[in-house]
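With one protein chain withheld, the remaining protein chains of the complex are depicted in position.
Order as written gives the chain letters A and B; numbering starts at 1 within each chain.
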Amino acid sequence: MGSCGTSCGQTVYSCLFEYDTPRIVLIKSRKVGLMNRLVQLAILAYVIGWVFVWQKGYQETDSVVSSVTTKVKGIALTNTSKLGLRIWDVADYVVPPQGENSVFIMTNMIITLNQTQGRCPELDKTTRCHSDADCEEGYTGIHSNGVQTGRCVVYDPANVTIKTCEVFAWCPVEDDDKVPQPAFLKAAENFTLLVKNNIWYPKFNFTKRNILPSINQTYLKNCTYHAETDPFCPIFRLGDMVEAAGQNFQEMAVEGGVMGLQINWKCDLDKPASRCVPKYTFRRIDNKDVAHTVSPGYNFRFAKYFRNADGVESRTLIKAYGIRFDIMVFGKAGKFNIIPTMINIGSGLALFGVATVLCDVIVLYFMKKKYYYREKKYKYVEDYELGVDKIYGSQSESPELRGDQ
Amino acid sequence: MGSCGTSCGQTVYSCLFEYDTPRIVLIKSRKVGLMNRLVQLAILAYVIGWVFVWQKGYQETDSVVSSVTTKVKGIALTNTSKLGLRIWDVADYVVPPQGENSVFIMTNMIITLNQTQGRCPELDKTTRCHSDADCEEGYTGIHSNGVQTGRCVVYDPANVTIKTCEVFAWCPVEDDDKVPQPAFLKAAENFTLLVKNNIWYPKFNFTKRNILPSINQTYLKNCTYHAETDPFCPIFRLGDMVEAAGQNFQEMAVEGGVMGLQINWKCDLDKPASRCVPKYTFRRIDNKDVAHTVSPGYNFRFAKYFRNADGVESRTLIKAYGIRFDIMVFGKAGKFNIIPTMINIGSGLALFGVATVLCDVIVLYFMKKKYYYREKKYKYVEDYELGVDKIYGSQSESPELRGDQ
Partner (left out) sequence: MGSCGTSCGQTVYSCLFEYDTPRIVLIKSRKVGLMNRLVQLAILAYVIGWVFVWQKGYQETDSVVSSVTTKVKGIALTNTSKLGLRIWDVADYVVPPQGENSVFIMTNMIITLNQTQGRCPELDKTTRCHSDADCEEGYTGIHSNGVQTGRCVVYDPANVTIKTCEVFAWCPVEDDDKVPQPAFLKAAENFTLLVKNNIWYPKFNFTKRNILPSINQTYLKNCTYHAETDPFCPIFRLGDMVEAAGQNFQEMAVEGGVMGLQINWKCDLDKPASRCVPKYTFRRIDNKDVAHTVSPGYNFRFAKYFRNADGVESRTLIKAYGIRFDIMVFGKAGKFNIIPTMINIGSGLALFGVATVLCDVIVLYFMKKKYYYREKKYKYVEDYELGVDKIYGSQSESPELRGDQ
């Protein structure tokens, strides 16, 4: 650089102190002028209206990080021949006692009391047999309750003609053929679910919780969420939630299901923080199409283990049907940021070029005076060494070539 | 195409072998030249400095996928009149025994021993009564422990004047009025939490775990995380975590709470993989604002079921207060990719046009010699059919029209 002499200095000088701007043809034409402005207006409207105002293209966005805790309240009284009069409270019907973003509330069950390890006849439907030859010692089917011992025994003492293979299993084996109808804990419809949700937008270091500052202890003790009257009460009646999802609670309670409690925290952080509030919606997540009856509902098995006085372990097996409420926290927060703004302005500017290209095409190819305009816009420079004249010599271009010079 | 003859061939020929470039006016002006360069420099600095260097606009990003397992260690000894001398280990105070991304450690509890299904007086605070008329058979309030039988009975044998409605419930009913203070398992402050975290960036097929290759078995057996001295030890003392979040452990232990253990895996995968390391931060997630005392803390109820010698089921109800540690794994990895690079270069180039537009405005509207420059930049073409002359005839434009030709 230092040794390049005066010509170098002049280059730098001319680079710094010269300013180049494209030469423009200004065509005075109402038609094209108007069209050009209209196309530009459309692009401007799109860029400003759609990208910036509607889609908030000037904002950087962040996804929500959330923490959810739940608490169920409610008790149910049942009266059956098997269990007698019995009360069910939270510790009984919420299994497991706490989850991360979901809570399961048992609404129906098939209970098998006093199971112990031993030998007993397999279920009727699974393995009918006539003699020991029909049973294979050590065999376990995919739907078996235990391992076959190889013997064929009477299934029901009241009807000695029905025999099934004997199995080594937790005896007596569970018979889950008939789901109680109506649901065992149908009173669950009136239970309430308190949802505490803290959210965080890490990029903007913005935190908020769904128990808004305007909510006080008294209100919280007695309110129930209602879309119109109490949209910010974080206590939900189970029946209301299922209904809001367009489902029937008592139907759903029988075979169980999965409900989504969606909390939407869509926030525009360019506005005051107090306008960033949760919006609750409800949706049934499993099995949307009624036509689809394959593997419906939601259930799982769990057991309570006991030890008898003589040290033998027994258990109560419960096949629990119920509704799992998945609390799904959504949300995007947006805040002004220079990068997306610039990207959108940049591509918006580039789109402006489209207007010129479009009008050029019309002016140069479709208008009556296209040759006149071409002559004005273009300056033809011949690469005389290639003898272009030979090809273009007799064309209309040649007058144009001279026209601009 | 094939039948378009010579004029067609010429169009294709001219399309292929002609090169069009805009005609430029080079204005030799120190002021405008310098300004133009400065604006361009600013845009270049922005594009290169901010978009590329700082925001790494040339990188494609991917979000982390993670798997977390945890293990708690520590034992506590308590001595109360109700339970006597008692030791608490992991199987006792971690409920449920495992979670997906969170672990709950019980620090306080209200324990109700030997509950059985039956009739007993409801809690004092809930339903005072004078006679059976005050109690409604079958009534269940939102905060009831059971279903009212319709009788009004003596609540406390020591004071026969206080009567409450009798309920059918798990008896005796839980009295959760007074939370033990200090926390029952205050020794939990010294418990440790081992976090094993495997992460995966699917787009880049990059996996890593938080037990770094440099960590050996001996170190892992004895280390405890410390932000400065042991930033990569994955074993955390509960007290340290709560303190790092600016909270007091013993206070938090009383009513419970939710802590976030945040693992940040922000990685620049254009650099060596060994520089992709986790960064731990701690945050209290629930109830950030002290002013906010509505529904503080974190607790839930669970029960242990027993069967007495005579077959009657009883349970121990525990209202567990404690700290839930949510392990939140964050992170974005970036790696060079052509698409975002091109998008950013493209919009950067488009921004360059801004410099020209800006300088044009100054040159053509604000400089003394604006008419001179306009004359050089623009060539006016009249759409003679529209009789533009009638309007512009006496204007300064008309000399300019001739000026360029």
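The rule we apply is simple: a residue touches a chain if its C-beta (ideal position, glycine included) is under 8 Å from a C-beta of that chain, and two chains touch if they have at least 3 such contacts.
Source: prediction; values computed, not measured.
**Q** Of the residues A:Tyr58, A:Trp88, A:Phe104 or A:Phe249, which one touches the chain left out of the display?
**A** A:Phe104
**Q** Out of B:Asp89, B:Glu136 or B:Asp175, which is the one that touches the chain we can't see?
**A** The single option touching the absent chain is B:Asp89.
**Q** Check the options B:Thr11, B:Thr80 or B:Gln98 and report the residue that touches the missing chain.
**A** B:Gln98
**Q** Just to verify: which one of A:Val12, A:Leu34, A:Leu83 or A:Ala227 makes contact with the chain not shown?
**A** Going through A:Val12, A:Leu34, A:Leu83 or A:Ala227 one by one, A:Leu34 is the residue touching the chain not shown.
**Q** Mind listing the chain B residues that contact the chain we can't see here?
**A** 14-30, 65, 67, 69, 71, 73-75, 77, 85-87, 89-92, 96-98, 100, 192, 194, 196, 198, 200, 202, 207, 209, 211, 213, 215-217, 220, 304, 306, 308-309, 314, 338-339, 342-343, 345-347, 349-350, 369, 372-373, 376, 378-379, 391, 395
**Q** Residues of chain A in contact with the chain that isn't shown?
**A** The missing chain touches chain A at positions 10, 13, 20, 22-30, 32-37, 46, 50-51, 55, 57, 95-96, 99-102, 104, 117, 140, 142-147, 168-170, 258, 260, 285-289, 292-295, 298, 300-303, 305-307, 309, 315, 317, 320, 324, 326, 328, 330, 343-344, 346-351, 353-354, 356, 359-360, 363, 376-383, 386, 388, 392.
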